[in-house]
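This is the structure, below, for whatever I ask next.
Here the complex is missing a single protein chain, while all its other protein chains stay put.
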Amino acid sequence: MKFPRIYMIALIIVVVAAVIVATVFLTKPTTPQPVEKVFVVGTTYDPKTLDPALVYDIASAIVVQNIYDSLVGYKPGTTELAPKLAERWESDETASVWTFYLRKGVKFHDGTELTADIVKYSIERAKQLQGPPAFLLDVIERVEVVDKYTVRFVLKYPFAPFPSLATFVIFSPVPPNATNLEEKPIGTGPFKLELWKKGEQVVLVANKDYWRGPPKVDKLIIKIYPDPTTLRVALEKGEVDLALGIQPQDIEDLLKNPNLKMVSKEGLVIEWLGMNQRREPLNNTLLRKAINYAIDYDYILNVILRGTASRLYGPLPPAVFGYDPEVEQYGYKYNPELAKKLLAEAGYPDGAGLREFELIISSAERAERKDVAAVIQRNLKEIGISVRIVDLDWPSFLDRLFNHDFDMYMVDWFPDYVDPDDWIVPLFASYGLNLDGYYNPVVDELALKARQITDPKERVKIYKQLQRIIVDDAPWVFLYVPKLYVFMQKNVEGFVLYPAYYIDFYPVVKV
Amino acid sequence: MSSVKSRFFRELLGIKRIRYGVIILISLAILSFFVIVFSPFEHDQISYNVHLPPLSRSNTTWPYILGTDNLGRDVFTRTFYAFILDVSCGLAIITLSGLIGLVIGLVSGYLGGLVDSVLMRIMDIVISIPGFMLAIAIAAVLGSSIINAVIAVAVVTIPVYARLVRGMVLSVKESLFVLAAREAGLSGLRIITKHILPHITPIFITQATMELSNAIIYIAALSFIGLGAQEPTPEWGLMISTARRYIREAWWPAVFPGLLMFLTILSFNLIGDGLRDYLDPKKRLSTGGVG
Amino acid sequence: MAKSIVQYVFYRTLQSLLSILGAIIIVFILSRVLPGNPAVAILGPKATPENIERVTREWGLDKSYPEQFILYISRLLRGDLGDSYIMGYGVSKLIAERIPASFELIIFAFIISLALGITLGALAARRHDTKLDLTLTSLSVLGFSFPTLLLGVLLLIFFGVNLGLPVGGRLDPRYSVKTYTGFILIDTLLSGNINAFIDALIRIIPPALTLAIPLGGLLLRLSRNSILEVMMQDFVKTAKMKKLPEKVVMYKHVIRNALIPIITIAGLYFAVLVTGDIIVETIFAWPGLGRLVWEAVMLRDYMVIQGSVLVVSIIYITVNAIVDILYMYIDPRIRE
Partner (left out) sequence: MKPLEIRDLSIQYLTYRGWVEVVSYVNLDISEKNEILALVGESGCGKTTLGLAVAGLLPLNARVASGYIKIFGKNASSNSVKVAVIFQDALTSLNPLLTVGEQIAEIYIYHFAKSKKEALKEAEKVLSEVGLPGSFINKYPHELSGGQRQRVLIAIAMALKPELIVADEPTTALDVTTQAKILNMLKSIVKSQNIPLLYITHDLALVAHMADKIAIMYAGQVVEYRDKQALFRDPLHPYTRALLSSLPRVDVEISELKTIRGEPPLPGNFPRGCRFNPRCPLAFSKCFTEEPSIRAINSGFVRCHLYA
């Protein structure tokens, strides 16, 4: 009986598979040893655009911050401002006219020299482009060129935090005659763009004549791993020198890994649960206080987030200027008995007569949020308050948030500039975003005052007062401040982590 | 009358495949019933008041047979709670999309011409729209819950049935007995129900049981982006997409729901296969169809 | 026979254009139904009403839907798929970069699943109701009932950690390879870098397997059942009566008749795979079309959504047209 054809085909397939497996094992590919010093960064962030006037997401900011320089920078590893393209700056006593003195001899990648009129052109271009971050420039009335290296900003109203605003990417000068900056960026920064395969990787080359001296690595490759599990595997196998976006669950194992190390820093982002005070019964302060006492914060921090976040007691994160350490004393802690007592005082003994609250979240934007929400749901159920979790994709969530179509929500807040003003005004002043319908005239008035004073000591006193009032009104459940952490191979030196998540690859080197 | 019925069921169970399938399915159903009634844990009970760390798998503590998930909830209990929910979702989807797809397939296959091309082009459109986009739109209109996920998945899988049925109707349409029926002046509807339908039912049922697994997996995919079941509902998709993040540390919260899902779908497929053989006119219980 | 095919093809392309237009209209409406818009998606919690209003005015999203649609169609007719709101540059370039990656993965997965699916299906059919048949059926069910999410992660860990092979992405970032065709396997060969080729070959296997195992299982079951169905037909007895060699009976008579249901489902799943499996592309960091559509919907980037759904529906319709033409080629009865 001739060998039936089916067996032959099956045989061929088996042989082909064997060949593939053999090549896979025998020829263990030698990792490429290119002559130049290459540094590979793995990240879960996928950059969208490289035009500083359009950038408003972390992913794009990470790349753009290494191609462009903004006017003002930070002292390494801190939130203190430091000179960058502007050597120094000053303002008039009303803090509404700011003058910046530019560094001399700074060149763009295409050779043009940085001058004041280029800064003026860049700001006006950004204003005219009306990209997502353009609202940050609303405070600027007009830009004046004082002389070749001095530029003056006349503001519409007194604004003390203006220099910290000038650290934002939108303040990065761009060459006047350049076109298609979204894809072919030309900046003054330490790296130049060589190639951008969207969704796959960004390849940057060292800018040899950078004004702070050439960066230590010749080529910087930023590879995109949408899934943190894959990023962790790449890190463990040494395919990636530094990883941004490792998930909290993997930290314990990675710390045990001998040839890896972690750098971490207190963050500035705050995560909270907001309550809609426009709706019955959440306008009842006692009820909100009861909810605050019912949450087991330690379980969330230690078991769910595995120590990757520190507790938030009030409206401001600990790392920002003006934070009041006493808030940790008068802030809310897990106390279910007190919660039950307050709930009864509020008129709902054991939750009797309370309707079910709808808590909207978006876990697509931050995966751990789903677990935290489940713990909160369980905690509130134990004192008699039932909560229904609704997980939405990010824009649907935002749409309901801005239409105030929720009982409770969970979200985090990323500061545009490191100043208490960028937390208090938008989140608690009734003339700010006013997400929760929280209205306290004293808070409104103090917030406005603090914004106009230039004397830091005065401002700190006002913000301390504000924190006490807000915590007492309990508009929110103050949850946590995620720590920033970055993993890298043992032989990576020079990387400095900034609280404002400013990622600088300039000093990085592989020993 | 009873003898015929009992013979029918005896015949049905006589087929090896159906027997295996039914045994697995019934044992799973009974097990989940017992778990729901007797499990010491509510499906969403977080273990911290029992002081057992999540993601632990200690077989010393009896109640946690399969260990706990990332919130310390008992995986064993939740996996079997999810059995009821997912099987009903899966069945709802295949019935919904199956019936609509069957009707579209029959009508367009049998009538052909303009009707056929219009219906098929509509199917092309439905297929080319990304399923999860439809799910978000439905969730936006009706609010995101498991029911909308079922509707979204059903709508997206209609073309699968429509195109398959149409293909089969086309090849059956030409065969002798259909032509004979048409010559005998039977109405289109009677021809479809009496002649074409029984002929294509076997393959259709097989496809439906196969689509059941796709349905459950699609619900899981929607949970992956938070549009399927919501916390704390125990649903395989939600459990697996959450547990996936802990897979390196604890594989069981992800693998066991996957395993139970496989067993359920295997049982449906064995039953579907057995039914296909049973319902096939040629292989009916007589001597294999030969006089 | 030739005339009827040409006429049929012309008639089909006309229909296809109609359904592409249908797809565009439905996606246009559907994307506007989704809550939120690109400005909200990017501004996040900072999306104050003035910010949104200003940005949407800039992007022309404040115009009425019909106006926006007419503008979109007029640009489309000139072959311009428009610019992405959030990324600011051409949608066609964005999609063009993603298609080769998606196609390379799908074709690789399809070859594996078709070859395994049909041959094992034929084997199971020939030996139906035996131990081998039952094991093959259970294997096939294991294949397509296993959640892709889990399968992907397990394969990633098995290949990456246990076997220690390169995994994730299309190529080791340190290789720099010029893109000629966009197909990584071809480009690495063209640039003569064998090490890069092997690296790319190893990296494509796990994602391809994650797609091929469920599809292979499905095709195995389908071909087994439809081959069994055909084996019971009378003309197979005639073929056996002619004492033709076993393989002629199986291939010339049985499988050819069993192909129609198989082609239908294979064609359908090729099209479904074109939108890529978001999960596979996410887990294996594969820059495919699936992830692009996913991110576009998540950011409500209407232009990218419409552009990619347009491209996907074109691909789908061509695949379907091919399937229908294959019908006609295989079955003369449908030819009239």
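Per-chain residue numbering starts at 1, and chain names A, B and C are given in the order in which the chains are listed.
By our rule, a residue touches a chain if its C-beta (ideal position, glycine included) is under 8 Å from a C-beta of that chain, and two chains touch if they have at least 3 such contacts.
This one's a predicted model, so the numbers in the text were calculated from it and none came from an experiment.
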Message = Among C:Val161, C:Leu190, C:Leu244 or C:Ile325, exactly one should touch the missing chain; which is it?
response = C:Leu244
Positions on subunit C where the hidden chain makes contact = 128, 233-235, 237-245, 248, 252-253, 256-257, 330-333
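Here is the rule we use: only the chains that are shown with their structure count from here on.
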Request  = Check A-C against A-B and say which one is joined by more contacting C-beta pairs.
outcome  = A-C
Query = Using CA atom averages as chain centres, what separation in Å is found between subunit B and subunit C?
reply = 22
Ask   = Centre to centre, by mean C-alpha position, how many angstrom separate subunit A and subunit C?
value = 35
Note = Where subunit A touches two or more other chains at once, the residues are 229, 364, 393, 396
Request  = At least two other chains touched by the same residue of subunit B: list those residues.
outcome  = 136, 140, 244, 247-248
Key: Contact footprint of subunit A on subunit C as seen in their complex   = 34-37, 39-51, 54-55, 57-58, 86-89, 94, 97-98, 101, 115-116, 119-120, 122-123, 126, 153, 156-157, 160-161, 164-170, 172-176, 195-196, 198-199, 201-202, 205, 245-247, 250-251, 281-285, 287, 291-292, 295, 297-300
Key: Residue ranges of subunit B in contact with subunit C within the complex   = 16-17, 117, 120-122, 124-125, 127-130, 132-134, 136-137, 140-141, 159-160, 163-164, 167-168, 170-171, 174, 202-203, 206-207, 210, 213-214, 216-217, 220-221, 224, 236-237, 240-241, 244, 247-248, 254-255, 258, 261-262, 264-266, 269-270, 273, 276, 280, 282-283, 289
Ask   = Which of the residues in subunit A come into contact with subunit C in the complex?
value = 1-2, 4-6, 9-10, 13, 20, 23-24, 27, 29-32, 34, 38, 40, 46, 48-49, 51, 54, 56-57, 129-132, 134-135, 180, 182-183, 197-201, 203, 221, 223-227, 229-231, 233-234, 236-237, 239-240, 364, 393-396, 398-402, 411-414, 416, 426, 433, 435
